[in-house]
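Please find one structure pasted underneath; my questions will follow.
With one protein chain withheld, the remaining protein chains of the complex are depicted in position.
By written order: A and B. Residues from 1 in each chain.
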Amino acid sequence: MRWPLPLILGAGLTLFFVAAAALSFVWVPHAITDLSIGDKLQPSSASYPLGTDHFGRDLLSMLMVGARTSIAVAVVAVGIGIAGGVPLGLAAAAHRGSLLDEVIMRGNDLIFAFPSLVIAILITAVLGPSALNAILAIGIFNIPVFARVARGGALSLWTLDFILAARVAGKGTARISAEHILPNIANLLIVQGTIQFSLGILAEAGLSYVGLGAQPPTASWGRMLADAQTMIYSAPRLAILPGLAIVLMVLGLNLMGDGLRDLLDPRVRRARS
Amino acid sequence: MLRFAATRLLSLTLSLVAASLVIFTVIQVVPGDPASFMLGMNAQPETVAALREDLGLNAPLSARYLDWVGGMLSGDFGRSYTYRVPVAELIRDRLWVSLPLAVYALILSTVIAFPVGLIAAARRGKPADFTIMGATQLGIAVPNFWFAMLLVLFFAVNLRWFSAGGFPGWEAGLLPALKALTLPAVALALPQASILARVMRSALIETLGQDYIRTARAKGLNRRQALIRHALRNALIPVLTIIGLQFSFLLAGAIIIENVFYLPGLGRLIFQGITQRDLIVVESVVMLLVFAVIVVTFLVDIAYAVVDPRLRHRR
Partner (left out) sequence: MIRVRNLSMSIHGVPVLRELSFDIARGEVFGLVGESGSGKSMTALALMRLLPDGSTVTGSAKLGEVDLMTGSEARICAIRGSRIGMIFQEPMTALNPVQTIGDQVAETLVIHGRTGRAEALRAARARLDRVGLPAAEFPLSRFPHELSGGQRQRVCIAMAIALRPDLLIADEPTTALDVSTQAQILDLLKGLVEEERMGLMLITHDLAVVAGMADRLAVMQKGEVVEQGATEDLFRNMRHPYTRQLFEASGHRPAQTAQAAGSGLLEVDKAVRDYSRRGRGLIRPAAPFRAVNRVSFEIGRGESLGLVGESGCGKSTLTRAILGLEPLQGGTITLDGERIQAGRAMPAHMRRKMQIVFQDPYGSFNPRWKVGHLVAEPFHLSDRPVDIAARVADALREVGLAPEDAQKYIHEFSGGQRQRIAIARALIMRPELIVLDEAVSALDVRVRAQILDLLADLRAAHGLAYLFISHDLNVVRAITDRVLVMKAGEIVEQGATETVLAAPSHPYTQQLIAASPVIPAQWRDEGGQHGRPLV
């Protein structure tokens, strides 16, 4: 099967940032804890490919470590969403119309009323700011998203005859959910996972920007933008580059999500073959 | 229809009660003793005791919760510990920045997204569609607060069409106030418009594949007539869902973007509240935000029923 172009492009961009983040564990051009005020606000040069910030830190190194923060936060948050949401969604679908379904769905609605920023505000207000807040806030907000996707996908499957055949074969709801439902909604979950991944990166940037996420000295794209704001007239480069990194990473993930949907959606696939 | 509205109203009330319980628990129960939390570790025991008295923390939890909710219902949000003024006053001024900003952005986003999505769907697979899809793909990837910085850089610093920030207040007149909100609203609206336009396009394309569109074409409607007369209203149902969700994103976005433009809105208030550990302010503002989101969800539900007759007959 031919890979769709958006998928190649998106996977390429994503891979690029993941590689940069991975590389930052073992090597960066300059350690980001190196503050050399003498070298502050340097333009790009051989020693500082993208220049330095107001503390004289190497911008490229900051961006690499920032990628690590963004990806880590988003991945864990998606993990929380899947681990929490998918079982709930499957259970709700398996017992459609029951009290359990009602409770799960109303609980979902309730969480939807709390945008992740609001959750972050609540957590920060009592626990103080940290990167963990961002993870928790985005992760909690992801739970109802995945619960809905899982429930929606599962509901249409539960009406199909092969589920009835499995019940005639004496299988219980949990087993049917695991054997028949989950593999058939995996596509939906993968696609939603990429979307939530990209939304997570945007949300992390926003939270760090207002000081509810990663705290110094942890490098984070959102944090870098907040620092750059006061120098937007003197050093616009500092405000533009981290933003560009966010845009490219999110763009990559979204393109990958679209491409995966085309690749995995049986309707599209059938039309193509 | 009335029955539908009544049951929705009931569920709205239940959501509000549940949300208020969650907020109350997080703010008042989780920190242990809110008074010593607010005053920090080095506070004198007497000061803590005084604040406890002041905040009524000696009463049992249930009484405190009912007191809080009862107060909010009568417009009393308590007194800010740091500002020493009623929270209601603080909120009132700032609400008139954040709420208009969110609504302005929502209107902009909808006004942009509808025609764009419609054109893309009508010209599916043609160059116009590809251009729109590419542009919206980019639009979704742009963080709104960064986009706001770019707008400031370009329109305020380079072109000097707008001021870089600040808000003259509504007393200064409608136009100056709206002008001050325009760049922030555009920054908020464009990413959301990109999402909405894409949803609009795919909803339209989905409905265009339905049997009743074929029926309409068999009646003699041309493509455009079938799109406008039959697909549009059916496609509105998923689009409404997104518009409802977007309001909460826009409200949250407004809070973030106020930082870029130094707007005296709820965002500034709440971040000051967090830094100064003023739990009373945080609690009330969060409740207000959640209230707004829940009310908008309710309005979207009602709008569904207006659009879709099948819903009016369900509960």
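Quick notes on this one:
Note that a contact is a pair of C-beta atoms (placed from the backbone, for glycine too) under 8 Å apart; a residue touches a chain by one contact, two chains touch by 3 or more.
On a predicted model such as this, the values are computed, not experimentally measured, just so you know.
One of A:S130, A:N184 or A:T218 touches the chain omitted from the figure, and that residue is A:N184.
Contact with the chain that does not appear here is found for just one residue of B:R92, B:K126 or B:K219, B:K219. Subunit A meets the missing chain through residues 97, 160-162, 164-172, 180, 183-184, 266. By the touch rule set out above, subunit B reaches the unshown chain at residues 210-212, 214-222, 225, 229-230, 233-234, 307-310, 313-315.
To be clear about the criterion, only the chains that are shown with their structure count from here on.
Across the interface of their complex, subunit B is touched by residues 106, 109-110, 112-118, 121-126, 129, 198, 202, 205-206, 209-212, 222, 225-226, 228-229, 232-233, 236, 239-240, 242-243, 246-248, 250-251, 254-255, 258 of subunit A.
If you check the complex, the residues on subunit B that touch subunit A are 11, 14-15, 18-19, 22-23, 26-27, 30-31, 37, 137-138, 140-146, 149-150, 152-153, 157, 245, 248-249, 251-253, 255-256, 259-260, 267, 270-271, 273-274, 277, 279, 282, 286, 289-290, 293-294, 297.
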